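Note that this complex is displayed minus one protein chain, with the remaining chains in position.
As written, the chains take the letters A, B, C and D, and residue 1 is the first residue of each chain.
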Amino acid sequence: MNDLARSPNQETFVLNLGPQHPATHGVLRVKLTMDGEYIVDAEPVLGYVHRMHEKMGENRTWVQFMPNTARLDYLGALSYNHGYVKVVEQAMGLEVPERAEYLRVITVELNRIASHLLWFGAFVLDLGGFTPLLYAFDDREHILDLLESVTGSRLTFCYYRFGGLCNDVDDDFLTGTRAFIKRLRKRLPDYHNLVTKNIILINRLKDVGVLSAEMCRKYGATGPVLRGSGVDYDVRKNEPYSVYPELDFEVPVYSEGDSMARYMVRMDEIDQCLRIVEQALDKLPEGPVMAEKVPKILKPAAGDYYGAVEAARGTFGIRIVSDGTNIPYRMKLRSPTFSNLSLYGEASRGLLLPDALALMGSLDLVIPEIDR
Amino acid sequence: MLSELKSEFASLAPLAVIETDYKVKGYHLDVEVGPDRVVDAAELLDRLGFFLEAITGVDWLGKNPVGNQPDPVSVNEQDPEAAEAEGEAGSDAPADKMEVVYDYNRTDGVLCRVVVRCRLDRAKPELPTVSRLIPGADWHERETHDFFGIIFTGHHDLSPLLLPEDADFHPLRKDFKA
Amino acid sequence: MTLTEPWRVLAFLVGIIAFVALNAAYLVWLERKVAGHIQGRIGPKEVGPFGLLQPLADGIKLMSKQLLVPKGVDPLLFKVAPLLVLVPAVMSFVTIPFGENLVARNIDIGLLMIFAFASVNVMGLLLGGWGSNNKYAVISAARAVSQNVAYEIPMLITVVTMIMLTSTMNLNEMVIQQGGGILNWHFFANPLMPFAFLIFFVCALAETNRAPFDLGEAESELIAGFHTEYSGMGFGVFFMGEYANIIIGCSLAVILFLGGWQSPFEFLSDQGLWGVFWFLAKVYFLIFCVMWIRWTYPRTTLWGLLNLSWKILIPISLLILLLTGAMIKVWPLITGAS
Amino acid sequence: MSGYFKELFGGTKSLFVGLGITFKYMIKPVVTVQYPHETLVMPPRFRGHIELVGDEETGAPKCVVCGMCQKACPTNCITLTGEKPEGGKKKVLTGYILNFTTCSLCGLCVESCKFDAITFSRDYNLAGPRKDAYIFDLKKRLEEKSG
Partner (left out) sequence: MGKESLQSAIIKFAPLDKLLDLGRANSLWPMTFGLACCAIEMMATGASRFDLARFGAEVFRPSPRQCDVMIVAGTISKKMAPAVQTLYDQMPEPKWVIAMGNCAISGGPFVFEGQYGIVEGADKLFPVDVFIPGCPPRPEALIEGILELEEKVTGHRRWPRVEAV
């Protein structure tokens, strides 16, 4: 990119992209060693919002840990509920009724659209455009209304239970979702014309923060970051779970690996999620939403189990170690942005400050999910 | 894929190689190796195109590791039974273990998740770092060191990652008092 | 109502400072209302009717805020910088003709004076950024200076073209030449003028660190750019300076291209106070465009910004200069001769 | 050279298209719900803090002090006190303290209550200068409400 191998006595200064900074969208600190406006070395410092989720996993029962999973990544909280519920059902061998699986997919995909919309607004805000954030929030409010009418909360859901859902869905949720799909499909071309085709944005994102597929594999990056570098890996396709095999949808993959590719992957994913929700609404079967014989006190068999789910930001994996009692022995939460951010030190070397922030925005970070 | 892996792992003198049922456990192959073999296992899997998903530390204070004995027919299972018998008797019996679990997965469409397990003595938990080979492991190892005090020899900077800079306690150990 | 000399100066002095202060306050209100409605929300509403008292509340709050001078700050530069941004902007109102004979000092080289003051404004940004002992402010000061220098040149080349066209530097004189209806405005003088206007407008934007070129005060990157360490009225004076500069930029564009206080209709050109109305209407329309652009575009890259100026704006403005010169010299020969 | 001009004109065209869109949204009606003057209606399943359900006729709380909700709460916000009157065999509720400041609104307590004695209230706009105003005494609130 540019020759940074200057003589060692070039005076660099350390710039603190401090815990409180508008571009970090949370409390992430990046210690930047800068030479003028170029970044010589970037070292993210984590832990400013470490909330001890894994320690809490070891002193409460299996069902009591449910609210914690929603507070990991509160933008796509339902995927985290789904991941936790899926791994415990897998360990207990519980059968989930068909309707509950379909409703889970519908709510997870709606939540993914809400997460991508907020990322879209915040990303363009990092690049200096303020208005798309407000348009994205306007659409997101519609999704939050739908999810609030079903689950009762807007952000930190606690809606799934082992073996199904805690309550069923009424009809105006279904009609509301269809109306929302029509409305968002009408507004997406506006977003593309206002932002995607804008020459200023294209210059800002083209060939900025290029991540090769090999670097993503070395650092374990997953999700849209990996799919932006040309690797077609989506847990919903590679490790099919729930009712995803019955729904047909493509996984958008771009091979340039720059910020523009990651941007386009997420924008296409919004269209795919709309398709999934539409098909799931058409195929929604009747029937109960909760399995019959779910034991009151849950005691998964001793041993360790691993379950992975495609969250909005990548593969969310949970490794639970149970010693047969109703209190989990160890709960490891593999959060996608933890690995996605670990490549930031190497990827941002030699970039200008605004390009490094564009790269950080394109990694779509949620800090409490990194710090756990 | 699994058979090729098992043959490759044979050369590493693993303590136990078990094929597990993906539907229940979530992974296909469970390999337990000694601390000195961890880097070779990582190098082998990296060569075959796996990526490191997560490193988990587990503290087995006063309990015997239940990790890899789902089905009693596993290949060589000497030491856990022995540990089971006298584990209950002694209070801080030598059986106390600290376990590090590496999860490897593939991104090229072949569904195969491999778990590499390594058990260390709880008093002096030490094993070589794989971060030279897989840079992604750098932060995972620092975090495991934060929570359990497991020392990864050769790691370039084992300072606390998620805990405050001056933290000298290891919160996820079973005998941790706030 | 011709006032005698000392009273005339006093009246204009009070008039200009009132104009700048009121404008600085109510342009903030206008900007928040325009931003609100573009984004589908209301903007200031609860404070007074239609939120009209909002700028008053902001003003009172900013004045009554504790004025922090942080440790390690260069006291002189830190205090002088905001003034260096506001005072030149206010002083360059002296030669701007608001109405037919409503101009404080009708100096022959009015245009030159305005651009002399415009360059002092850059000093304000640099000293403010450098003096406040804050790494973000230093980066933003360096950016602001490189940006202003880069955009001073195409602006001056366009102004030289207009001076050549009107053969005078006296602003009032320029406006008088554009009398008689919309077709006499310089905007329609020859086919190149719309491009010259566009270049001038883009340079005015870049000069005042606005819209897609706000790299100096990049909120989402450099916290608050050069006025990171300023609290209370220090920040307030920077704000007033910025809006005063915007008004200067827009009014210059109006005088040079859109016929100053001339009315666009042929029959309505019997002056009197109507000139002021037309002048302010055009200026406020341009200010609305500035705000409209601000809330639409993301920020450009630093090298993109400098490339735009050195590789696109300067060549084109030089081209316009040559072509206009050729037109002035060669055109009368052809038409005159034949 | 052609790329230079194509990008130049394509770029400026995209800029003006962007301006057109923001102008279109400027003319569109405003979506703001002006909170203190206009309010939204909360959906039936909205999760405010929990509150006791009074019996239809007597208005006394349905709670039988079984303590299931106290055990179910992950962050033990509920403290229950009840005592058995000499004659009767069923316990009577004397105090139901909810520390709403540590509640995570997960709904496990409402689910664990077999007698439907607690539901979610619809208070969505609580705010106040004192911290201990949010350690609710639900029994007193029920009496005030049924008044």
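Rule of thumb we're sticking to: a contact is a pair of C-beta atoms (placed from the backbone, for glycine too) under 8 Å apart; a residue touches a chain by one contact, two chains touch by 3 or more.
Keep in mind the model is a prediction, meaning the values are calculated, not measured.
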Chains shown that the absent chain touches, full complex: A, B, C, D
Residue of A:R51, A:R178, A:K206 or A:K283 in touch with the missing chain, whole complex considered: A:R51
Touching the absent chain when the full complex is considered, from C:F93, C:F117, C:F235 or C:F279: C:F235
Options C:A21, C:V47 or C:M91, residue touching the unrepresented chain: C:V47
Given D:G48, D:G67 or D:G95, the one touching the chain that is not displayed: D:G48
Touch residues of chain A, complete complex, unshown partner: 18-22, 25-27, 47-52, 55-56, 59-60, 67-68, 71, 74-75, 118, 133-134, 137-138, 140-141, 144, 154-156, 367-368, 371
Missing-partner contacts on chain D, residue numbers: 30-37, 39-42, 48-49, 74-75, 99-105, 121-131, 133-134
Contact footprint on chain B, counting only the chain that is left out: 163-165, 169, 171, 176-178
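In this section, only the chains that are shown with their structure count from here on.
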Chain A and chain D, separation of their C-alpha mean positions in angstrom: 25
Centroid distance [mean C-alpha coordinates] between chain D and chain B, Å: 43
Interchain centroid distance [CA atoms averaged], chain C/chain D, Å: 50
Contacts with two or more other chains, residues of chain D listed in rising order: 15, 18, 21-22, 25, 31
Touching two or more other chains - residue numbers and ranges from chain C: 38-41, 295-297
For the chain D and chain C complex, residues of the former touching the latter: 8, 15, 18-19, 21-23, 25-26, 28, 30-32, 34
Complex contact set, residues of chain D against chain A: 7, 10-12, 14-15, 17-18, 21-22, 24-25, 31, 43-47, 72, 74, 104-108, 111, 120
Complex contacts: residues of chain C adjacent to chain A: 35, 38-41, 135-136, 139, 142-143, 212, 214-215, 218-223, 295-304
